[in-house]
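Data first, discussion second: the structure below is written as C-alpha cells.
Selected chains from the complex are presented in situ; the others are not included.
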Amino acid sequence: MRPQLTEPEQLDEWRPDVAVIGAPWDDSTTNRPGARFGPRALRASAYDPGTYHLDLGIEIFDHLEVVDYGDAITSHGMWELSRAAIHQRVAEVASRGIIPFVIGGDHSITWPAATAVAEHHGFGNVTMIHFDAHADTANIIEGNLASHGTPMRRLIESGAIPGDRFIQVGLRGYWPGEEDQQWMRDNGLRHFMMQEFWERGTKAVLEDLVAAAKQRGDKTYISIDIDVLDPGFAPATGTPEPGGFAPIDLLRIIRRLVLETDVVAFDVMEVAPAYDHADLTVNVAHRLIWEAFAGLAAKKRDLARE
Amino acid sequence: MRPQLTEPEQLDEWRPDVAVIGAPWDDSTTNRPGARFGPRALRASAYDPGTYHLDLGIEIFDHLEVVDYGDAITSHGMWELSRAAIHQRVAEVASRGIIPFVIGGDHSITWPAATAVAEHHGFGNVTMIHFDAHADTANIIEGNLASHGTPMRRLIESGAIPGDRFIQVGLRGYWPGEEDQQWMRDNGLRHFMMQEFWERGTKAVLEDLVAAAKQRGDKTYISIDIDVLDPGFAPATGTPEPGGFAPIDLLRIIRRLVLETDVVAFDVMEVAPAYDHADLTVNVAHRLIWEAFAGLAAKKRDLARE
Amino acid sequence: MRPQLTEPEQLDEWRPDVAVIGAPWDDSTTNRPGARFGPRALRASAYDPGTYHLDLGIEIFDHLEVVDYGDAITSHGMWELSRAAIHQRVAEVASRGIIPFVIGGDHSITWPAATAVAEHHGFGNVTMIHFDAHADTANIIEGNLASHGTPMRRLIESGAIPGDRFIQVGLRGYWPGEEDQQWMRDNGLRHFMMQEFWERGTKAVLEDLVAAAKQRGDKTYISIDIDVLDPGFAPATGTPEPGGFAPIDLLRIIRRLVLETDVVAFDVMEVAPAYDHADLTVNVAHRLIWEAFAGLAAKKRDLARE
Amino acid sequence: MRPQLTEPEQLDEWRPDVAVIGAPWDDSTTNRPGARFGPRALRASAYDPGTYHLDLGIEIFDHLEVVDYGDAITSHGMWELSRAAIHQRVAEVASRGIIPFVIGGDHSITWPAATAVAEHHGFGNVTMIHFDAHADTANIIEGNLASHGTPMRRLIESGAIPGDRFIQVGLRGYWPGEEDQQWMRDNGLRHFMMQEFWERGTKAVLEDLVAAAKQRGDKTYISIDIDVLDPGFAPATGTPEPGGFAPIDLLRIIRRLVLETDVVAFDVMEVAPAYDHADLTVNVAHRLIWEAFAGLAAKKRDLARE
C-alpha cells in the first residue's frame, strides 16, 4: 500500500489493480460515533503482518499493484459535501477500472461509494454482498434519510443495486422491525442469517453463499460492517451485537468470495478506534482487506499462468 | 422496560408479565468486586438493539408486558439487611404471578431470590437451570456461609430447590474440590460440563439439556452467572475462567429453554462493569435477557393464536 | 507453586517434579514490547482458579510437586548476558531431571531454554511441539540473529532440536515468505496450520497431532506463543494475528499432548501485560500451565496406581 | 435533580429555580466525537458527592429547587432539526424565568441555547462568560457555519450576545489564526488567557474577571467547554489542549461568578465519555454544575434571610 497518490492523473500513470480510499465520516452514526478515525487507525496502527499469504502460498504484492489514494475530503457535519467527495473519489478510481477499497467511516458511505461503482459497471450489474449484523435498509431514522441505517435502501431505490442483487450475511439481533422486513422480502433481498450459520455450520452455508453470489452475476461489491464479527473480536464499533462471526470463519468466507466472484469494489466500515483494545478491531479489519488482496493476487497469478 | 414502578400496588395495577429487579450487592465476592454496578450499567449503558427478534420474527413488546421494578435497597456491608430486601422485592413480584428478572450483583443474591420464588411455587416445585463456570455449592468460604460460592448449597439445604432439581451448565476449571463434588453427587445434581459441549457439540448437548429440564418438571428458574461465557466475550466479571461459551451458542440455549420450559424466574449475575471494555459484557448480558423476553413473548403470542 | 527456591541446592533438597522459571526479557521483540512483565503478571495477577481439575477429577498438587525457581536474571539491552542466564537457570533444573516451565518473555528465550533441555536429554532426542501464529524460523531480522522471529532456526541449525523433530501448530497469516517456507520444507518441519483445523475440525486434527508427536519420539518440549490464540482471547501480545484458537480448544489440545507424550519442558511466551484487559491473557496463559500441571499430575497418579 | 419532568406544563406546576436539559448532539465536532453521551454519563455515572457544600456551609437542595427536564430530542446527522429542538427546549425553560442548565453535547449547542436565553432576556442584555481553551469564533470550518468552532461567532453576528458582552476565559494554544483574532478585537471580546493566569496567579485574575463581568451588566450566561481544564484532569473531550486549569481553581472561579453575578443560564459542554478514565471528566463536570447549584442556593438563602 506504499505508493501514496493524490491526483487522478497519477492513477493513469500508475495503473494499479487496487486503490485504497479513506472516508473519514461518522456523522450518520446512531449510537457510538468515532469511525471517522477508522482510516487513520488502519493506516497507522495495524500490525503489519507480512505479505506472504500462508494458505494461498503467495507473495501478494508480487502479483497485485495496490496504491493508497488518500482520503475523500469530508467535512464534519456536512453530509452533502462529504457524500459528493466520497462519490467523486470512488468514481475517479472505479471509472478507470481500478478496484476501490474504501475504509470507513460509517456505513452511510456505502451509498455514494456503491453508486459510483454502479455508475461505472451499469446500474443493476453489480451484486452487493453485504456483511453486517444489521440490514441497514430502513427508510429513515430520526428524520435522516442518509443515516448509517439506510444506505442499502437508498441503493435499492435508486436502482444502483436492485434488491435482488443484494445478499446480506450475518444479520442477527433485533432490528429492523416487521415493516422493513416485509420491504426486504418484497424487494427480493437474499439473507444468510447468523442463525443459519449456527444451525448448518459455516462451511455448508458458505457453499450456498458462493452459489447465490455466482447466480446473481459475477461482479460483486463486498461491503463489510465490522460489527458482523462478534464484539469479543471487534469491540471497536458503534452498534455492537453479540453473537457474530469469529475471524477464523469470516476471513475464509471473504477469501472464497474473492476467489470465486469478480470483485469490483470492497469496503470495510464502522471501525471506531476509540472503543478498541490493543488494536483488536483495527487488526482484524486490516486482515479482511489483506485477505481480499491475497485472493485478488492469486487470481491474477493463476490467470498469468494460464 | 420503560414503565418504572416502585410500589407493590403499582404491580397490581399494571399486571405485567415480567418485572425487572436490580440487586446491587457484591460484598460476597471472593475475587474482583464491582457487580454492584451491574444493574446500573445494564439500565444505562447497554446498546439498545431494537425490539424485533429476527430469528423468532416477533415484535417483543407487542406481546410481553415488562416493567422495571427498581432496585432492592441493599446496604453496603450489611448482608442480613440486604438479603431481606432482595427476598422481599422478589417476593412482591413472584407472589403476584409475575416473572422476576433479577440483575445482579453477585451470585449470593440467588439465595434469597430463588427462595422467594420457591415460596410462591412451593419448595421443591421449581427446577434451577444454573449457567456458571462454577458450581457455587461450597458449604462455607473464609467463614462465610453466604459467599457467592455457596448460594446453591443454601438453596438445596433449605429444600427451596432440592439437589435433584438442579441442572448446572458450563462448569469447568478447578473448583470446587473432591469433597464438594461428592456432596453434589450425593445430592443428585445434574451437570452439563463444558467438556461435554466440546466433545459432543452444542446442538447435541442442548437436546439432552432440554430433555433433562422437562423431565424434572416444567417450572424453571434460569440463573446465569455471566462467567459461563468465555472471558473473551465477557471480561467484566469477578472470577473469570477461560474456556467458556461463545454468545452465539448461549443465546440459542437460553432461547430453547425459555421456549420449551415454564420459566418462572430469571437472573443474570456477576456483571462487574469496572472490568468491561466497550460494554462487551453489559451488552451480552442485556441480550441474554432480551432473548428470554423474546421467547416469553413468542409463547404468549402462540398461545393467543391457539 | 508456593515454595520459592533460589539456589540449585534447594532443588536437590526439594526434588520437585516441576520448577517454574521466569524469563523477563523482551528486547528481541519486533513489534509491541512488554513481555518482560509476563512472569510478574502470571505470578501476581492471575486469578487463582482452585486446584482440582474438574475434567480429570484430580487434586493437582496432591500428586505433583511444583516449585517456583524464580527468575533468570536478565539485563535490559544485554542479550548475551541474558541468554546465558536463561540457559543456566533452565539447565540447573533440567539437568536434575526436573521439568522446567519457563514463563516469558519473548520467544527468543526458547533458544537458550530448549538448548539447555536438549543438552540434558541429548541433541536430537527431544521433539518440539511449537504452538504459534508464526513459524519463528527466519534466519535474521533487522540484522538480529537472536530475534524473537528466529529461535527455531537457531535450534534446528545447532542440532539441539532437528527440523524433523519440529511440529508447529496454529500457523496462519502472512509470514515468513517463500524462502523461509522452502527452508522449512527442506528441513522436514511438520505443520498443523489453522487452515487445517478450520477445514477438518479440532478433534480430527488433534488425533493426527498426537500421532505425529508420538511417532517422532516420546520426549516433548511444548512451547506456546500466546499469540496462537485468537487476539480476542489473548490481546496482550506483541504480534497478534486474527484467526487463532479459542481457549476451549487449546486447553484440550495441551491436555492430550501432556497425557500422551513425555513432556520434558514447557514454556509460555509473549504475554505482554500492558496490552491486556481484565487479565484476559494472563488468566488464559495461567490456565495453559495449570492444564499441563493437571496432566502431569494425572499421569503420576495413574502410574502410582499401577 | 430527582424530579423528572417532560412537559412544559409540569414546569408551570413545579416552578423550579433550575431545570437541567440534556443536549446529546456531537455531529459538529471537528476532532474526537462522542459528546452525545455527555448527558447520559452525567446522569448515570457521576459519583454522587452528597448535597452539603462544605465551603459554603449549605444544604443545597433545602434552598434550591432543581428539576431534570430531560433531553432535547436531537436527530443524528440532522442539524436543523436538532438545533430547533435545543432552542425550543431551552426556551420552554428560560421563558418561564427558570435557569436552564444545559449538558452537552458539543459546543455548537450553545448557539441555539444562548439564543433562546437571549430572546427571553433581550438581545444584548446577557453577558457570556465563556470558559474554553478555544475561542470558538471562527466564521466557517470545512464549510460548516454551525461547527463547534463557530457558535460564538453566530451569537455575536445575530446580536443575541454582542461581542462586547463576551468574556472568554482560559484560551490557550494555537487557534484560531490572525484573521479571527482581529475579528475578535474588532468586536470587543474580553479575554482572560491562561497566560495571564500563569503570570499573575488565579486569585488576582479572578478579581479582574469578576469586575469585568459586573461591569458588563449583571445577567450572565456561563458556558464551560470542559477542555478549559487541563487534559490531565479532563481527558474525555474532543479537542484537548495541555496547559489548562486545575479543578481546584476552576471550581472556585465558578463559585465566585455565580455568587457575584446574576446567572441566567449555565452549560457544560464537550464531555465525551468514550475518552474518560474512572469517570474523571464526568465527575469534574458534575462538580462544576454542583458548584453552581451551591452558589445559587446560597444566594437564595441569604436573600431569604434579609
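Each chain carries a letter (A, B, C and D) given by its place in the written order, and its residues are counted from 1.
The working rule: a residue touches a chain if its C-beta (ideal position, glycine included) is under 8 Å from a C-beta of that chain, and two chains touch if they have at least 3 such contacts.
Note that the structure is a prediction, hence the values are computed from the model and not measured.
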Q) Quick one: 4 copies here, how many in the whole complex? A) 6
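Definition applied: only the chains that are shown with their structure count from here on.
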**Q.** Taking each chain's C-alpha mean as its centre, the one farthest from chain B
**A.** D
Q) Counting shared numbers against all numbers at the contact of chain A and chain B, is it over half, same, or under half, different? A) different
Q. When the centre of a chain is set as the mean of its C-alpha atoms, what distance in Å lies between chain A and chain D?
A. 41
Q: Measure off the straight-line distance from the CA centroid of chain C to the CA centroid of chain D, and report it in whole Å.
A: 57
Q. For chain A, which residues are shared contacts with two or more other chains?
A. 32, 230, 232-233, 246, 275, 277
Q: Specify the contact topology among the chains shown, as one of line, ring, star, complete or other.
A: other
(Q) So in the complex, the part of chain A that touches chain D is made up of which residues? (A) 26-30, 32-34, 36-37, 75-79, 81, 108, 141-144, 146-147, 274-275
Q: Going by the contact rule at the top, pick out the chain D residues touching chain B in the complex.
A: 40, 43-45
Q | Touching residues (chain side chain B, partner chain C) in the complex | A | 31-32, 171-178, 181, 193-195, 198, 230-233, 235-236, 239-244, 246, 275-277
